[in-house]
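Supplied in structure tokens, the structure appears directly below.
Shown here: the complex without one of its protein chains, the others still in place.
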Amino acid sequence: MTMIEGLNIEYVHVKGNTFEAKMNLNAFHGQIVGMLNGGATVAFGEITAGMASNQLIDENHIAVGQTIIANHLKGKKNEGYIKAYGELLHKGRTTHVWSIRMIDDKACLICQMSVTNGIIMKKKDGQE
Amino acid sequence: MTMIEGLNIEYVHVKGNTFEAKMNLNAFHGQIVGMLNGGATVAFGEITAGMASNQLIDENHIAVGQTIIANHLKGKKNEGYIKAYGELLHKGRTTHVWSIRMIDDKACLICQMSVTNGIIMKKKDGQE
Amino acid sequence: MTMIEGLNIEYVHVKGNTFEAKMNLNAFHGQIVGMLNGGATVAFGEITAGMASNQLIDENHIAVGQTIIANHLKGKKNEGYIKAYGELLHKGRTTHVWSIRMIDDKACLICQMSVTNGIIMKKKDGQE
Partner (left out) sequence: MTMIEGLNIEYVHVKGNTFEAKMNLNAFHGQIVGMLNGGATVAFGEITAGMASNQLIDENHIAVGQTIIANHLKGKKNEGYIKAYGELLHKGRTTHVWSIRMIDDKACLICQMSVTNGIIMKKKDGQE
């Protein structure tokens, strides 16, 4: 199993300059104390923002995560789900800037993220 | 398998106000294109900074990730390992601020992170 | 003249968990090329978020800037004004987390900021 598979992302829907994604929580996402592992939340944001950027660019380019920022706002028990609501604040030729709100199944804002993706030509091994 | 298990962190050594940690890469960390998934790198940093903070506080308190910042600097093929070198820039009563450098098996700096942990009383469900 | 005076902030209105502030631009805010100096935008956000937090806590405490994050999204000619719209994402006992949008006089989003203020007892010289 890869980490992306384990994260159990149900969908990523891109609509205009926004996206919505859903991650269903299970044992994979937990910590010893029964709480959601914050690292899973951040990975969810980074990965879905990358998927969303890739749907907004042509086939010769690829989005790579450049700057990832997360403010964890509230702990969450490791059950239920999280939805990510992304808004593309900047759609440049070389960078996309996403603002993402993570809302849990109790409608609670648990995390605010900002993800800057670099938009690079394909075939390059990595960033820039 | 949990995400923390899957990340395959070999060790986290805390020494004074620094830590060193190692993550051995395997299929879990990969993306379709054969590259390391940046989300795995960030999760590695957040989780090990939390472990390190927990070793530096008393048993009535626990460290929770508050602000996570990652600058991905270079792509990496999904093979070999990454080492994280953390430096505790601020050791306050209510927050720890870590600066972390991620170096790969080719001695290349692939990611610079900053992790602020909130230090809270145990038994509270989550942050603050 | 102090920097805060030079920034020429017309007002900071706090309403519930939000604030609105306005900064009128003049020669002080400029760079050689006739553009707004990004440093002025960031200082505007950090300072007004501090003022807003101070209005939301009791007199024995004071807010100090802890983590400041700014994504500059668009350049702006150094004329007219900027408004800051702050939203308090987290109001904890020891930290406030603000998300702030900077909108210029053409209704353009020029900068997205996140400001985490530490809330500390007065009489302490600085942070924590």
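By written order: A, B and C. Residues from 1 in each chain.
By definition in this document, a contact is a pair of C-beta atoms (placed from the backbone, for glycine too) under 8 Å apart; a residue touches a chain by one contact, two chains touch by 3 or more.
Keep in mind the model is a prediction, meaning the values are calculated, not measured.
Asks: Which listed residue (C:14, C:47 or C:119) would be found touching the missing chain in the intact complex?
Replies: Result: among the candidates, C:47 touches the missing chain.
Asks: With respect to the chain omitted from the figure, which of C:14, C:52 or C:69 is a touching residue?
Replies: Reading the full complex, the residue touching the unseen chain is C:69.
Asks: Residues on subunit C that touch the omitted chain in the whole complex?
Replies: Against the missing chain, subunit C presents residues 1-4, 6-7, 27-31, 33, 35, 37-40, 42-44, 46-47, 62, 64-77, 124-127.
Asks: If the missing chain were put back, which residues of subunit A would it touch?
Replies: 66-67, 69, 90, 92-95, 116, 118, 127-128
Asks: For review purposes, identify every residue of subunit B that touches the missing chain, sorted by number.
Replies: Residues touching the hidden chain, for subunit B, are 69, 71, 73-74, 89-90, 97, 99, 109, 112, 114, 116.
The definition used in the following text is that only the chains that are shown with their structure count from here on.
Asks: Which whole number of Å gives the spacing of the CA centres of subunit A and subunit B?
Replies: Whole-Å distance between the two chain centres: 18.
Asks: Could you work out how far the Cα centre of subunit B sits from that of subunit C, in whole Å?
Replies: Distance between chain centres: 30 Å.
Asks: Using the average of all C-alpha atoms in each chain as its centre, how far is it in Å between subunit A and subunit C?
Replies: 27
Asks: Tell me, which residues of subunit C touch at least two other chains?
Replies: Correct list: 69, 90, 116.
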